[in-house]
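This structure is in structure tokens; I'll ask about it shortly.
Note that one protein chain is taken out, while the other chains of the complex remain in position.
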Amino acid sequence: MLKIIGGAVAAGALAAAALFGAAGAARAADDTIKVGILHSLSGTMAISESTLKDAMLMLIDEQNKKGGVLGKKLEPVVVDPASNWPLFAEKARELIAQNKVAVVFGCWTSVSRKSVLPVFKELNSVLFYPVQYEGEESERNVFYTGAAPNQQAIPAVDYLMKEEGVKRWVLAGTDYVYPRTTNKILEAYLKEKGVAAEDIMINYTPFGHSDWQTIVSDIKKFGSEGKKTAVVSTINGDANVPFYKELGNQGVKATDIPVIAFSVGEEELAGIDTAPLVGHLAAWNYFMSVDTPENKDFIAKWQTFTKNPKRVTNDPMEAHYIGFNMWVKAVEKAGSTDPDKVIDALPGTEQANLTGGVSKMLPNHHITKPVLIGEIRDDGQFDVVEKTPDLVPGDAWSDFLPGSKDLEADWVTLKCGNYNTKTKKCGGGA
Amino acid sequence: MTIGGEVTSALLYLDDVSVTFDGFRALNRLSLSIGANEMRAIIGPNGAGKTTMMDVITGKTRPNTGTALFQARHDLTRLDEASISQLGIGRKFQTPTVFDMHTVEDNILLALKTDRRPFPVLFSKRTREEKERIDALLERVRLTASRHRSAGELSHGQKQWLEIGMLLAQEPKLLLVDEPAAGMTDQETADTADLLREIAKTASVVVVEHDMVFVRDLGVKVTCLHEGSVLAEGSLDAVSANERVIEVYLGR
Amino acid sequence: MLSGLVRLIAFAAFCAALVAGPACADAIDDALSGFTTDKYDDTDKALQGLVATAAPNGLAVIEALAAGRLLFDPESKTVLYKDASGALKLAKTGEPAPAELAGKPLKTVRVNNRLRRAVDAAGGAFELRSPDAAKRAAAARAVFKTRESTALPAIDHALADEKDAAAKKALEQARAAIILGKADAPEAERAAAAATVASVADPDALAALRTLPADTPVSVKAAAEKGVAAIERWATVANVIQNLVYGMSLGSVLLLAAIGLAITFGVMGVINMAHGEMVMIGAYATFLTQSLIGAYLPALNSASLVIAIPVAFLVAGAVGALIERTVIRFLYGRPLETLLATWGVSLILQQAVRSVFGPSNRTVQTPEWLQGSIEILGVSLTWNRIAIILFALAVFFALQLLLRRTSLGLQVRAVTQNRRMAGSMGIRTPRVDAMTFGLGSGVAGIAGVALSQIDNVSPNLGQNYIIDSFLVVVFGGVGNLWGTLVGALSIGVANKLLEPFAGAVLGKIILLIAIILFIQKKPRGLFALKGRAVEA
């Protein structure tokens, strides 16, 4: 019997070893720098994320054409976390510990980011996060190239007040952190602007909500009070298509009740018949329709890379474009891909964005961005109707939330992500 | 006919029992009573309600109207299969139903009259008298040889017997046997008849059967059901002489 | 800004009546010049100017502006427009543009929502005098929305010689809406106006009645409140009806999604986890059909959705039959294995579609005849929802007919009830199995056509419906199509009646718990099959 056991154990160990030895074998020569790409290629988030994977592949390809970084070629390492949050953490670990990547570009949803955070902290690596998010975070190992709430929501609301004279607000969102936080911030902001509580309607729906009849007709009713009404939509991905289709069908026109969205870009519109939606708005830091030479060039490269002359670009892609180039600059400045050196080198790095400005990495690991308001055109593109004159610095901690008013992030001088200006302590309030 | 006088002595007492399956009357005011240690054969054409009657007795089917008493005090219409079985009513199905995946002796073991509650069962250890009873039963149904084979491998006839063995293991007071002779060789049929007669010494037995030869073998009181109620009752000869019975069977 | 605009309209009404003199000509020029600065405010002014001068082809220009066909040449500052046929014309005169301009890089005059509203009003001002009665009525309704007191002369002017009844009614309502808010109008007239406005009973009417200035005389206020009350009284009733209708339409969506499963799972006993993917395939078939027709037979565009129905049925059906032949036929009598295998199949199908069409959503156009909605007594019904309800019922009864009346149906029922017997009676069971499964999948494909109208066309489409579909079938009673119908509709209606109180999520949760408890009461679903062959 002992023999059996011994054999069995050996077998077990071998099996494990074989399986992961094999996986480990994907280790490459040292003359390349590995760049991890952590975007879902399957599951619910594939719709949005797989585009970013392609974008990264293109950027890396471009960089290699220019001779790579520090004389080394960049080697992309793609994995599929399959829209499964624990798998994100597992894959992040695999990328950093096993594939030894120098940097990771990835994540879309807040939960996926939250899930990988501890891994990046523990293994001390660098993550570039390209999507607009709820803020309330600043980590040493993470660089947020998407918009913080103050780079999207607030200016959007200002525009509606100024240009459309909106007095009554519907804050509709999917029930998760980003909309919750954004709407809290907006609610506080609106009240500060003298909007009465009964003129604000907040509504949350589950992920992938597909039956919008009731809610849209509620919105119509809410809008029939005689005051100009607008909808601020933080509805996420999948749910948008049915939402807009219902809007179109129930005849909610932009001229009556405009809807301004923070998560609907060219990619999402590509799935909708936009004719009935003309005039509804979106707030981003980039639109494909922006008319600058950099953007033209970027779009051309993208469409040749994807061999699809109709392929659209969107805001998170630009975020990756900025982030990637900032990382390249930082690495060259630091003369190494060592995380600590790169993390120190990044703040202050400047990179021309695609909308004619120059974005800068701030000490709080967010970047400066212009805020653009666009109206949906019938060709699925956006018509830029407003652009902030100068770039808005990303604010990690919102001034409109009681919990985070006094918090401040600064990784250069304070070396702290949540420094409390009241208690003068790092590590939050109380 | 009324059987009111027998209520006290009757082991099983059905009175005025009716069962309807959406419109169709399976049992129609059926009245029947079985005495202690009596063996009774039930005959009748298909659809006469034989099986339904057994379902009522064993709690599988609830009658719309009527009373079903066991030992004159247990109301069978209120109890579920398990408790009725624990009262001492065993039932053998038309087609033999045993636990194919278990060995023959385990089939018997599970049927032994013991505490049926989960936790006692979980912790129960096989006692030596249990072992002896199993050996005895296996002897009785002539399966000692194949005690370690899994029941699924048995022949049809053996399964019939194993099932009867399982019923015996429950030490029932009343045994309901549905067409025991079905698909058996003549020899097996005869043996089965002997077995049943032997059982009848200690328990009441109700046999539902088509096979007249077999019924004659048993040589017991016969009840003929038709369209859910008793058509005739008495010795086989008397019953088979009965005008209406002939009518029903030969459809004259 | 509107007030100014409409005052000018009033004046324009007369200016147009006279012969357009040189004064007008210059006015037109500097009006047009406003379009060439690419600033919204200037565009706005230009628009007003244009209306003021009542330029001969002002309407054409305004329409061009609305449609984004109004262009200008940055250098020469000349304004042009493309007419509907795409021909380039001069804004001022409407004559064809000189060739040298056509070559130049022209810029489009951009509009935002504010301008769109102005354009509507301006267009309205013109259209109050349009020869087409329908257009006049529409214009009047536009005024009813804005309630610009200054539009009164224009309205009266139009009312004076209005013959068409409908248009007249609209104009009178518009007039009432203005009078109601007009401080210097006689009190009695205003009170009467309130009643007229209330009779319209739509959101705009409510808005008009609710937003009266504080200094409004009591009698008028009273009348207005009476109006509001009347509208709202009805609104509560309308609400219930509305929710019922919504429930019906949600139910019919569930029905469509589930009905195919009612065959593959309910009738054949295959726990078909790939059912959702059949729906998805149907949706993609619709997308393909539409793009092909769009590319090769644009004439049929509006019918593409109808054409897609048989296509989707055939494609999904074929895939289904293929799956049955290659996988499922080895698994009859082992429902559980079918669950595992079909789960695997669904993963493969999803990834296949993802690889072929890409992971992002695909656009499926909604034909005009399915767009928009109608208001019946304050209950608004959208056309595509109505269409889906009818479509779902049509599919259901067609299927019933097929199963009950045709020989295929007979064979299907025979095989599913007693395979061996059917076989021995000379029915080629394998063929029937394949066809049955194909049928179920095909119906799922048809559902995909409908869902493509209201939901994402993406590789995940199916996943969103699989659970609900199973719930519906089980709730209704496995193997019973009527059960599926009743189940789907009742779940839909219940869901929609709960939503206003409990909200979307809680409502759904409550519903799920209710179903779980219901199954306790009726362990075989709503319409349990009687007899022996019940075991799933």
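To keep things simple, chains are lettered A, B and C as they appear, and every chain counts its residues starting from 1.
The rule is simple: a contact is a pair of C-beta atoms (placed from the backbone, for glycine too) under 8 Å apart; a residue touches a chain by one contact, two chains touch by 3 or more.
Keep in mind that, in the parts below, contacts and distances are computed from a predicted model.
Chemist: Mind telling me which option in "Multicomponent Na+:H+ antiporter subunit C", "Sarcosine oxidase subunit beta", "Urea ABC transporter permease subunit UrtC" or "Multiple resistance and pH regulation protein F" is what UniProt lists for the chain we can't see?
Modeler: "Urea ABC transporter permease subunit UrtC"
Chemist: The complex has one chain that is not drawn here; which of the drawn chains does it touch?
Modeler: Result for the missing chain's touching partners among shown chains: A, B, C.
Chemist: Kindly state which of the options A:Pro206, A:Gly251 or A:Gly357 is in contact with the chain not pictured.
Modeler: Touching the chain that is not displayed is residue A:Pro206.
Chemist: From the listed residues B:Met166, B:Ala181 or B:Val215, report the one that touches the chain absent from this view.
Modeler: Considering all chains, including the one not shown, the answer is B:Met166.
Chemist: Which of these, A:Val69, A:Ala102, A:Leu117 or A:Leu247, touches the one chain of the complex that we don't see?
Modeler: A:Leu117
Chemist: Can you list, in ascending order, the chain B residues touching the missing chain?
Modeler: With respect to the unshown chain, the touching residues of chain B are 21, 24, 26, 46-47, 49-52, 55, 58, 60-61, 80-83, 85-86, 90-91, 93-95, 97-103, 105-106, 109-111, 116-119, 121-124, 126, 131, 148, 150, 166-167, 170, 178.
Chemist: Even though one chain is hidden, which residues of chain A still touch it in the full complex?
Modeler: With respect to the unshown chain, the touching residues of chain A are 1, 4-5, 8-9, 11-13, 16-17, 19-20, 22-24, 26, 41-42, 78-82, 84-87, 89-91, 93-94, 96-98, 109-111, 114-115, 117-119, 122, 136-137, 175-177, 180-181, 184, 204, 206-207, 401-404, 407, 417-418, 420, 425, 427-430.
Chemist: Considering the whole complex rather than only what is displayed, give the residues of chain C touching the chain that is not shown.
Modeler: Spelled out for chain C, the touching residues are 271, 273, 327, 330-331, 333-337, 339-341, 343-348, 350-352, 355, 463, 467, 470-471, 474, 478, 505-506, 508-509, 512-513, 515-517, 519-521, 523-525, 532, 535-536.
Criterion: only the chains that are shown with their structure count from here on.
Chemist: What chain is the most remote from chain C, judged by the mean position of CA atoms in each chain?
Modeler: B
Chemist: Can you work out the whole-Å distance between the CA centroids of chain A and chain C?
Modeler: Chain A and chain C have C-alpha centres separated by 31 Å.
Chemist: Could you say which residues in chain C touch two or more other chains, in rising order?
Modeler: Not one residue in chain C touches at least two other chains.
Chemist: Which positions in chain B are in touch with at least two other chains?
Modeler: Touching at least two other chains: none.
Chemist: Which residues of chain C touch chain A in the complex?
Modeler: Checking each residue of chain C against chain A gives 40, 68, 110, 112-114, 116-117, 120, 203-204, 206-208, 210-211, 242-243, 246, 249-250, 253, 350-351, 354, 358-366, 371-373, 380, 382-385, 453-460, 463-464, 496, 499-500, 503-505, 508.
Chemist: Using the touch definition up top, name the residues of chain A that touch chain C in the complex.
Modeler: 41-44, 46-48, 50-51, 163-164, 175, 204-206, 208-211, 213-215, 217, 220-221, 223-227, 238, 241-242, 245-246, 248-251, 254-255, 258, 267-268, 270-273, 276, 279, 375, 377, 380, 383, 385
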